[in-house]
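Left out: one protein chain. Kept in place: all the others.
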Amino acid sequence: MKGRVLDGGALVLADGDSVATALEDLDAGREVRDGDRAVTLADDVPFGHKFALDPLSAGETVRKYGEVIGRTTAAVAAGEWVHTHNCESTRGRGDVAAEVER
Amino acid sequence: MRREFTGYRRESGRIGVRNHVAVLPTSVASSCVARGIAAEAGAWARATPHQMGANQPDEARAQTERVLVGVGRNPNVGAALVVEFGTEDIDAADLADRIARDGKPVETLSVREVGGTAAALQRGRTALDSLNEAAADARHESADASELVVGVECGGSDATSGIAANPAVGDACDRLVAAGGTASFSETPEFIGAEHVLAERCADEETRRRLLDRVERREATADLMGVDLRGAQPSPGNQEGGLTTIEEKSLGAISKGGTTPVRGIVDYAERLPVGGGLVLMDTPGYDVESVVGKVAGGAQIIVFTTGRGSTTGNPVAPVVKVTGNPRTWERMRSNMDVNAGAVVEGDATISEAGERVFDEVLAVADGKRTGAETRRMEEFAITEVHPRELAEVRGK
Partner (left out) sequence: MTRNPHPDRRRVTPDSFAGHRRPDGRLGIRNRVLVLPSVICSHVVAEEIAAGSPGAVAAPHDHGCGQLGADAEQTERTLVGLAGNPNVAGTVVVGLGCETVRSDVVAAAVEERGLPVRELTIQDAGGTDACVDRGTAAVADLRESAAAQGTDGATATADEQTATLGDLTVGVVVDDLADSTRRHAYPLVAELVERVASAGGRVVVAGNERFAAHPEETRSLVGDAAADRLLDAAGRPARATRVGTEAAARGFDAATGFLGNAPVTGVAAYGQRVDETDAADAAAGAVTLLDAPSRVEEAATGLAAAGAHLVLHVTGQGTPAGHPIVPVVKLSGDADTLAAVPDDIDLDARETDADDLEAYLLAVADGDRTCAERHGLTEFAIARAGPST
């Protein structure tokens, strides 16, 4: 597997990524260690889903695979589940284009 | 690593891994007859029923023709029957000529000319039997991996796709390209957000320019519909599987093509080269339409990664299902062919999983049947150039 496995339970795909991917269902409260820092999960994070490694402010870009995968729509604390409720696409936004046209 | 298999040598020089007789309707009006004829005949006959109309705008019709001719020319097809109702703009005789240029036995059948549905079902059956006899004459001979054109697809993706199954299939693609073969992946909407990575890998400026242009056009469909692409990309199932945005999905998706230079990007259903290295095709992300595009382009085998568990196949090309999700491998074992879940569990490296995929491709080329083949999963659909897109293109 590419990337760096944390405590056998999560995967960071590239250095500088702001999120890690759960490799199993992770329960809220679990501590995941990444080198000398530790992140405590604020939410349950299902297998395949992501959580923030660092605190992110609203509108900040989210990075995975060493690339931008979207931006936050709200402030996200480290250990919070990151998904469609707090992260949006920056691409394919026909809805935004339609707003601008109006 | 095995490199040889036994296939069916065609007049064109290309090698087939199956020896089907294709039954190709020119429109939805003749699809039922085509399906009926093939169903009566047996598993060697493969129909491609579809929903395209008898009268399509020129651009849309040209694409439908390209798909049908391409499927007829696919080396897995030993002979073909083109079925028309008789009022279509597409001319069955013309399609048959284009397919027969490869030296393949091809017949046509017109429902109107033979006196209706019942008569067409009867006549079609007779025609198919003689075509099958002709196809049986194909030389069954040894061939090399360098002669394979493998289409790569992902569908029903989840987060394991980008971590395990796609990189494993990408590794297999690298092996195939090193062996001198052609690998092709497509699904242009799933380049969005990752196109800069692909662009850097393009072998020449022309390919790079075409790639970026195609991505821009696909992204514009979201503008056309006035909605967030996330209504469909990533799909609801992708989202349940942990994929949040199209960028995230794309970055995971492109790894299924491996790491070799991008040699070119062809249009939907356009002919893919033999011995061409990694070549992209511009298709929608909609799996069945995308797979059909690559089969029409000449792919003899499709390798299809799926995290959630997609079960679709194709009428003329075997579809090899690779899952990187250990739970899907457990739950849907009978529909899956290769387990890349071992990568997620830390029990295999990507390279080991890639070798397994490559070996499976060669075994399937040699005649091993895939789960989708055993279960006759033969979904077929042609992507339509929609009137809304045409209006946009013409407007510009």
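Letters A and B mark the chains in the order given here, with residues in each chain numbered from 1 onward.
The criterion applied here is as follows: a contact is a pair of C-beta atoms (placed from the backbone, for glycine too) under 8 Å apart; a residue touches a chain by one contact, two chains touch by 3 or more.
It should be emphasised that the depicted structure is a prediction, and the values quoted were computed from it without experimental measurement.
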item: Among shown chains, those touching the left-out chain; value: B
item: Options B:Ala92, B:Ala183 or B:Leu229, residue touching the unrepresented chain; value: B:Leu229
item: Hidden partner chain, touching residue among B:Val21, B:Leu95, B:Ala165 or B:Ala381; value: B:Ala381
item: Residues belonging to subunit B that touch the chain removed from view; value: 28-29, 31-32, 35-36, 49-51, 53-57, 60, 85-87, 111-113, 115-119, 121, 155-156, 189, 218, 221-222, 224-227, 229, 231-233, 235-238, 240-241, 284-289, 308-312, 331-335, 375-379, 381, 383-391
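Just so we're on the same page, only the chains that are shown with their structure count from here on.
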item: Intercentroid distance (Cα basis), subunit B paired with subunit A, Å; value: 33
item: Contact footprint of subunit A on subunit B as seen in their complex; value: 158-160, 162-164, 167, 189, 192-194, 197, 219, 221-230, 233, 239, 241-242, 244-248, 251-252, 307, 325, 327, 343-344, 346, 349-350
item: Residue ranges of subunit A touching subunit B (in the complex, touch as defined); value: 1-3, 5, 8, 11, 13, 21-23, 46-50, 64-65, 67-70, 82-84, 87-98
